[in-house]
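Every protein chain of the complex appears in place save one, which is left out.
Chain IDs A and B follow the sequence of writing; residue 1 opens each chain.
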Amino acid sequence: MKRKMTKAEKTEARWCWFFIAPTMIGLVVLNFYPIINTVWQSFCETGDFGRGNTFVGLKNYIDVLSGGEFWISLWNTFKYALIEVPFSVCIALVLAVLLNRKMRGRSVYRTIYFLPMVAAPAAVAMVWKWLFNQQYGLLNHIFGTDTAWISDPKIAWVSIGIIGVWSILGYNMVLMIGGLQEIPRDYYEAASIDGATGIRQFFYVTIPLLSPTIFFIVQTRIIGALQQFDLIYMVMDTSNPALGKVETVVPVFYRYAFTYGNKGCGATFVILLLLVILALTVLCQKAEKKWVFYN
Amino acid sequence: MKQRAVATGLAIAAALAMTACGAEEAGTGSGGASGSADALEVKIWDGAQVDGLQQIADEWTAQSGIKVNIQTLGWDEYWTLLEAGATGGDMPDVFWMHSNVAQKYMENDMLLDLNSRIEASDKIDMTNYYEGIAGMYRMNDVQYAVPKDHDTIALCYNKAVFDQYNVAYPDETWTWDDFYDAAKAITDAGAGNAYGYAIDVGNNQDGWWNIVYDFGGYIISEDKKTSGMDDPKTLEAMEFLGKLIKDTMPPQSVISENGCGTLFNSGVVAMTTQGSWNINTFYTSDNSENYGWAMLPYCDRNGNGAVDEGERCSIYNGIGWAAAANTDAPDAAWELIEWFCSEENQVKQADLGVTMAGYLGASDSYASAFEGMNIDAFLDMEEQGTLIFRPCSKYTTNWETMMGENLVGAWNDTSTMEATCRTIAENMNAQLAQE
Partner (left out) sequence: MRKEKCNAVLIHVILILMAFVMIVPFLWMLLTAFKTISEATSVNPFVILPSSWKFDSFKNVWKSYNFLVLYKNTLLMIFFRVVCAVLTATMAGYAFGRMKFPGKNVAFALVMIQMMVPGQIFIIPQYVMVSKLGMLNKMFALVFPGMVTAFGTFLLKTSFQGLSKDMEEAAMVDGCNYGQRFLLIMAPLTRSAMISLGIFTAVFAFKDLMWPMIVCSESAKTTLSAALAKMQGQFSSNYPELMAAALMACLPMIVIYVIFQKQFVEGIATSGGKL
């Protein structure tokens, strides 16, 4: 069934390759070579300093999947995502709707909510660690408690989730405002005529019409949350008693690959995480077809 | 047409730039450490030492004409980077080596063989250095690094807190039981505002390992094949440690979040055990006039009321100056190492208050480097106590990390101490079997 290309098609193809060449070459060198390298490593017992890798087949996969650490870290990853994604999306949605009108101080609010996005991650980690500090922290002082916010295995995951929500809230909100502004005003007018006000408009007009944006945010935030690294790496010290209940997959990979120098197992962790992300993305796409409203 | 030419030109340039990168990357690469003979790249992990060392290095530059560029990294980044550098064939010319990983680097020929150069040198004779440290950086009779320093551990106490709760200051007669009593008295009277002592799971060399050896236990066997964590003596020491944790320390979460130094400096904790590399932190603290140093307590195992060999231990360690095996300037790198480790500059290093020396008998002036603070305890520990070299094996970091992770549980619930130690021993034996 292979058809010869016409001359015009050939010209077009040549131009195309020329246009995509920088990006594709860059991606191959910067990203695909490392990915393939990692996949290969996951089948190897890696030697010191990347030497003497020996192929061991699925041994790393069997070790990782039969050991508890992967499942615990995966569970921790989901726990983090379960806090960060719904809360940051819902609060952002409410804020976006409240801000999507002519009102005094609108841009001031928007500026403040977005502020965490432009803060360096190390700064965010430092200040939250300081706020959450059991001995000297502001939070325990204000509430008169003696809670180990980030060191109590029972609640540390919530505290980390709070930092996550705080960090990403403004970003989600700005995306929502973008989506809200594309909803034609007629819909609201029509809804008003039908007698729908406030809350009802929110549920019957705003949410359905905003669903593509909401869906996009949820999807990208799930992927982002599953790849969480900076926050946990910076906030949770190695002697933190809650580490085991909070440490997500990527920091565990980092520990294996860099602290233990066990690149093979580290690679296996990442590849497994990648498979989980791929599966979730496919699920999301399916869900999108079913629930999201496109006009 | 002109625009087309410009557009095409631009895009081709971009594409070329990219392919050029790709092509060069694909090439074999010359390897070799950076830094030609007119400059050496030096990496260390302790920011507190960089000024003094740079000063010593600058004197070398004045006579050799080779610039020395010392860079500091945090501990974790240092090892990540060194490992990545070793993997990619680009290490600093001269750098610090640590007992935790020395064996791994030596076995893989990452470090410059110094034998012939030491033989030819009139400044370096390996018998002049602490044998535990020198031996650490030797493998199959090849010397890969020269000791830069050594350290001891002592007890720092806050007189203000002791006065407030009316407890006598620590002195050289203290046994660990006396230590416990004093620490408990302060903790009880402090009622949540003050505690006697604090160490975290990671404070091994400057904390609980000393107690283990004082009690006659050990961490790793001489042949580095078995763990000592389930040795009865070790378990006894760990049970005692459990008592300390339970009765004299703040919650582990507090220790972990702040570190012992901060807790001590803010007056929350009355005593802390610290390594000699850390003196400056306390010397420069706001409340340093309240601080005193004493030797570590001992454990009177035979009950004769006197300190015998092995009853007052100080786990010691020493950094080694090493060079990259593939450095472009091996001679210059060696000369710098020779300079740092010569008797003259070892004395100078102590003089400047950088650290104690790796050279035997060159550390006396260290005590006077901190004007107004008496740190004789660190030197006394060495003269009157027993120095034990820091437990290590080929992959020390792996079992040390595992140990810390497991002990967090025992720190939070001291009744699990014995079980935890046995688990650690089991894991550690399994890890050692694979080395």
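Descriptive notes on the structure:
One rule holds in what follows: a residue touches a chain if its C-beta (ideal position, glycine included) is under 8 Å from a C-beta of that chain, and two chains touch if they have at least 3 such contacts.
Just so it is clear, the model here is predicted, and its values are computed rather than measured.
The missing chain lies against chain B, touching residues 3-4, 7-8, 11, 14, 18, 21, 24-25, 27, 29-31, 34, 43, 47, 69, 71-77, 80-81, 84-85, 87-90, 193, 258-259, 261-262, 265-266, 268, 281, 285-287.
Residue positions on chain A in contact with the hidden chain: 5, 9, 11-13, 15-17, 19-20, 22-27, 29-35, 37-38, 91, 95, 98-99, 103, 105, 107-128, 130-131, 135-136, 138, 141, 166, 169-171, 174-175, 177-179, 181-182, 198, 213, 216-217, 223, 227, 229-230, 234, 250, 253-254, 257, 267, 270, 273-274, 277-278, 281, in rising order.
Keep in mind that, in the parts below, only the chains that are shown with their structure count from here on.
A straight line joining the Cα centres of chain A and chain B is 37 Å long. Against chain A, in their complex, chain B makes its touches with residues 11, 14-15, 18-19, 21-22, 25, 76, 79-80, 83, 86-87, 104, 107-108, 110, 200-202, 250-258, 263, 266, 268, 395, 397-398, 401, 404-405, 408-409, 411-412. By the touch criterion stated above, chain A contacts chain B in their complex at residues 18-19, 21-22, 25-26, 28-29, 48-51, 129, 133-136, 148, 150-152, 237-244, 258-261.
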